[in-house]
Structure formats: structure tokens, C-alpha cells
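Missing here: one protein chain of the complex. Every other protein chain is in place.
The block that comes next holds chain A.
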């Protein structure tokens, strides 16, 4: 399944996806590119994703998970740092090369209702992608080949190919998400970004889609960046987990290790809140205001974890990732 015509030039020691010191700053209107400040939605993020693995990205709403994924796709080009996919630096690609290259990376969003065009039959939705990559262009019997490809893709995700002339509203939520996945796979990507792909689905349907994703990953040697706020799900799926907080990765490592021994105070706090583990101890005094953002006063959402634990002077500096164990890193201030 690799009809990639762009040279793969990976050194053997390199990860499939290398994200290095990635930054994405948004500027307020009128402030100009050199205007002071701006809002750093993604700040100094470095990640390595191994081929054919699932990398889980967790964090609370507004922490920059989605911005990061859009920056990786170059939908919102990052304002700093590097992204290398299979050894190719995305920044060096010309606009047209970027277009062809991008088919290797696809994204599945949370809400299939807004990712499928309601006025297009699902067949046409999938063909759109195939036409974009000029599938079977100029070949004899192109139409038949296109039709076959659509049938093949639908069968792959468990949708009866005979239903391909139907429209999105004729399918249930879980089926729609399957169709979205089929469409993403139509251009033969090797890297999928899954942005909360099951959080809109019913509990009994979630498991079906998760099993499908795991199956497809093996069958097609895919690599996933799985973004979710559902820690139970991420800990079930991922080989590695990165915890994001206010635009920065505060801890990353192998799932088992990070779940067993979270180091960063934010990770600890987040994992201690995973529902379904122990009954909440209602006798224990509630600590209020812990993560209530300072309300109004123009403060950004969230608050910084460090100042409460470190002297104020130190808190001004930006923390660095420190590898504390094989593949397990945590953001901290070096003494």
C-alpha cells in the first residue's frame, strides 16, 4: 500500500515523524507579525512518533492539542520549529510539492456530520479525494477502476458497498465515522491524525470504531496521532503518551510507564482524575479553585502549574524537557 512517489530517505535511527521545537503563535488583528507578544498556542513542542505506532496526545480543552495537529498538517503552518516526516522537512517543500506530500497525512475529526458534505453521496465524497490525487488518471476503464476503489474502501471499513449512492443522513453516527475513515484512507496515507474520533459516538459504538482503527493500523501499516481527552481510551490504545498543558508538552513516555509513575505535577493531577478507577472519596475535603482560571481580568484560560511549586524567579524561565528514563521525559526547571 505504498505507492508513494516521493523519495523516502529515512536514516535508520530516525523516527517516522519528528517534531522539533514546534511553535505556533497567533497574533491579534492589527498587531502585525512583529507586534509584541501574540499568543503562543503551541510552544516548543518536540515529539518523535515511531512508524506503525499509536501516539496519544492528551490534555484539557484549550491546551493546544488541535492547534498542534493543524500545524503538523501545515493547515496552519507553524511559526517556528521543524517537522520531518519520513526524513522530509515539510518547510522545504514548495506549495505544489506540499499538496502532493500532504496526501500521506490525513485527519479524522470528531464530528462526522460536519466532515461529510450532506449534499454529496458518500461515493462522490470518497471520489473527490481519489480525483485529487488523479487516481488511475489516463488509464483505460478509469471509471470502473474508480468504482472498484470506492467499493474496496467501503468494504475495508465495514460499510456495504451497495449503499454507496446514499447520502450521509441515511447513515448512523458510527457508520458516518467509518465513511470518513474510508475517505481519509482513499489517498493511501501512512500517517493519520485522529482528533477525538469517537467522542461523539454512543458507548456501544465506540468500541466498534476503536477496533476498526486498530485493525486498519495493522493491515495498512498506519501510524496514528491520537488526540483525546478521554484518558481511559488513550491509555488503552497508545504506545506512547504525551501530556500537553498550556501549549507545552509537560511529560511524555511509554504508556505503561507514564501511567504507573507520572512525574510532572500536572500529569499526576490529570491521571488522578481519570474516572472509573476508584469511587470518589467524598469525605476528603474538596480543594476549590485549584484549576479555576483566574476569572476575567483578561487572563488566559488555565493557570501555570509552576509558580505554586517554585520560587517566582524560576517560574519566569521556560522549562526544559529532561529525559529521566528511557523514553520518558518530563518538563522541569533545571536547578
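What we mean here is this: contacts are C-beta pairs under 8 Å (C-beta built on N, C-alpha and C of every residue); 3 or more make two chains touch, one makes a residue touch a chain; residues count from 1.
Please note the rule applied: contacts and distances are computed from a predicted model.
Choosing from "Na(+)/H(+) antiporter subunit C", "Spore germination protein", "NADH-quinone oxidoreductase subunit J" or "ABC transporter ATP-binding protein", the protein name stored in UniProt for the chain missing from the display reads "ABC transporter ATP-binding protein".
Annotation: of A:61, A:96 or A:114, A:61 touches the absent chain (contact as defined above). For the chain missing from the display, the contacting residue among A:122, A:233 or A:263 is A:233, taking the whole complex into account.
Among A:73, A:120, A:133 or A:210, the one in contact with the hidden chain is A:210.
Even with one chain removed from view, chain A keeps its contact list with that chain: residues 60-61, 172, 174-175, 202-208, 210-211, 214, 229, 231-233, 235-237, 255-256, 259, 269-270, 272-284, 286, 288-293, 295-296, 301.
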